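The other protein chains are all here in position, but one chain of the complex has been omitted.
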Amino acid sequence: MSETYPKRPSQLFRNLSAKIASVPMILTAVVVFAGGTAWTVLYSFTNSKLLPRFSFVGLDQYYRLWAAPRWGVAVENLAIYGVLSLIFSLAIGFLLAALLDQKIRFEDTFRTIFLYPFALSFIVTGLVWQWLLNPDFGVQAVVRGLGWESFTFNPLYDASIVIYGILIAALWQGTGLVMCLMLAGLRGIDEDIWKAARVDGIPMWKTYLFIVIPMMRPVFITTIVIIASGIIKVYDLVVAQTSGGPGIASEVPAKYVYDYMFFAQNLGQGFAASTMMLLSVIIVVVPWAYLEFGRARRG
Amino acid sequence: MVMAAGKPSVSIKDLSLNFGNVQVLQALNLDIAEGEFLVLLGPSGCGKSTLLNCIAGLLDISDGQIFINGKNVTWEEPKDRGIGMVFQSYALYPQMTVEGNLSFGLKTAGLPKDEIAKRIARASEILQIEPLLKRKPSALSGGQRQRVAIGRALVRDVDVFLFDEPLSNLDAKLRSELRVEIKRLHQRLANTMIYVTHDQIEALTLADRIAVMKGGVIQQLDAPQAIYNRPVNRFVADFLGSPSMNFISGQLEGGEKPHFKADGVSVPLDRYAFDKSSAATGACIFGIRPEHIAHGEQAAALPFSREIEVEIIEPMGSDMLVWTKLGGSNLTFRAEAEKPLKVGDRVIVGFDPARASLFDAPTGNRI
Partner (left out) sequence: MADTATLDMAPAATATRIETGPRGAKPRKTFSRRNIFLYGTLIVVAVYYLLPLYVMVVTSLKGMPEIRLGNIFSPPVEITFEPWVKAWSQACTGLNCDGLSRGFWNSVRITVPSVILSIALASINGYALANWRFKGADLFFTILIVGAFIPYQVMIYPIVILLREIGLYGSLWGLVIVHSIFGMPILTLLFRNYFTSVPEELFKAARVDGAGFWGIYFRIMLPMSLPIFVVAIILQVTGIWNDFLFGVVYTRPDTYPMTVQLNNIVNSVQGVKEYNVNMAATILTGLVPLIVYFASGKLFVRGIAAGAVKG
């Protein structure tokens, strides 16, 4: 075998097409996601106003942020909205999925009905519920018209309960998705589990509670992560339904960020607030990622 | 050992492959003669498919060289290596017709239309798939799909065929049919064929030579009969043969008249062909194949015989497998199906130690 060897292709140009095809991903990951995030975090320590400028002021923006009543309301709203929408969408979504899983007729029809709001935007959702909850024409007016004159259900104009008005709309829009995920999880349960439980004479509710739900742990975790990251982003719904009102009663952090960046011309505040949002995501996601992927690595 | 005759068609020199820190193949050397049918045999994870993928150029190797037809193809693209490949899952392009599947590679290579048509006609004649040419793979049975997959290798008009467990997805009956088909194909084309399988029957029936692999290393490379009769180590002995070889742990006593001793049994080994001239005393494993154990009258005449008690009988249709104990280990032997044997019967069994295999207990190597 005395012939010359073919030249070994250079490492950089091996697989060149694949590397070219990945350039948009690399740019997005490095420049926009990593770079953009780092930039925002960095500039949250400056006193940028109308334009970003690099004049370091330490944690000033954060002190100001946490001193602002509007931010306090926003965080409190997000907490109430977050906890309740997590609980209710999981409970309702699972219940609906369990009902649909009873080998019922017209399953597809019911599923289509429960899921269609999810196809609609938050803007549309917010506007519909704004109309339904309109005190002069909506549900309150209809019930009063039936003779119950003292009936009061006016969340959108009552600062103390406005966040529940938004919650109702959000649940209407989002439970269909939870139901779908749960239904997929239920369908993934081995049929033989049900047969075994039936042979053992375990009542259905007990089977769900003690056997099926623990088996669906991964589905629940995925669903919770999805709901949670949706909660932190909530913005359009509030803008459409209440515009943050009455007053500042239905403000949320995402809206605070947008308003400070693009209206109040106080970029530094916006950056600080968005960094706080990032921090809250990290607090939610990191333990989950640790549990999920740490577990996988350990086998 | 049978050596590869003539000039090698495929030649592998010091081939190594690492995935990170894991050594998958270790300094492997292999010469395959022109027109030879070589089977790579081993349990899953032994590296046999990996080796085949390296030969095909589908995996980049870490070290060493690969020659095909005297040409160094170590860094060549798969298409330039002069190989055709048949996969376990058939790997037919689902959206193309059979004809499209056969012609895809030829069109990509820019062959003229009439040449493509000629090659497809020849391949489909050999494999008898002419009526299927206009169909999609989804409309074919498993056996037909595998024929088309073979046809796709055939039209490439290459010297080396690579088969990656081509029959594993088929049921038992089709498997034996296609096995004969592949053998016929090899006799007709006389191409070099490298065939990966974990099925010892396929290996024994098809191969000119078998390379038994384990842990990325070729354990034994030889003709099927040689491997069957004189396995180089306990792993090879255990892997080949069904039902598998009986193993009895015990002691080898060397000297003038070597003996194997285990729990009340003593087997004279003067007829055994030791690998080395003298046999050292030490712990060893005695192996004997179930089909080499006789019973009844013939057994009494053999150099070693002993009366045993029947424990379990497994009828296998054509014959039956009888389980008993010898020297503290399980022993199985074959008996004719008509034999009026029952559990609890006492029978004389015997064998010729010349047909046995002795393995060193710590290393597992043949003595």
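Letters A and B mark the chains as written, and numbering starts fresh at 1 in each.
The definition used in the following text is that a residue touches a chain if its C-beta (ideal position, glycine included) is under 8 Å from a C-beta of that chain, and two chains touch if they have at least 3 such contacts.
This structure is a prediction, so every number in the text was calculated from the model and none was measured.
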Inset, instruction - Pick out which of A:W131, A:W148, A:F210 or A:Y290 touches the chain that's been left out of the picture. - result: A:W131
Legend entry - Options A:M25, A:L50 or A:A67, residue touching the unrepresented chain: A:M25
Legend entry - Hidden-chain contact residue, picked from the options A:I87, A:I113 or A:L291: A:I113
Inset, instruction - Name, in rising order, the residues on chain A that touch the hidden chain in the full complex. - result: 14-15, 17-19, 21-22, 24-26, 28-37, 39-41, 52, 96, 99-100, 102, 104, 108, 110-124, 127-132, 134, 137-138, 141-142, 145, 172, 176-177, 180-181, 184, 222-223, 225-226, 228-229, 232-233, 235-236, 239-240, 243, 253-254, 257-258, 261-262, 267, 270-271, 273-275, 277-278, 281, 285
Legend entry - Residue numbers in chain B that touch the chain omitted from display: 53, 56-58, 77-79, 83-85, 87-95, 104-105, 108-109, 149, 152, 156, 164
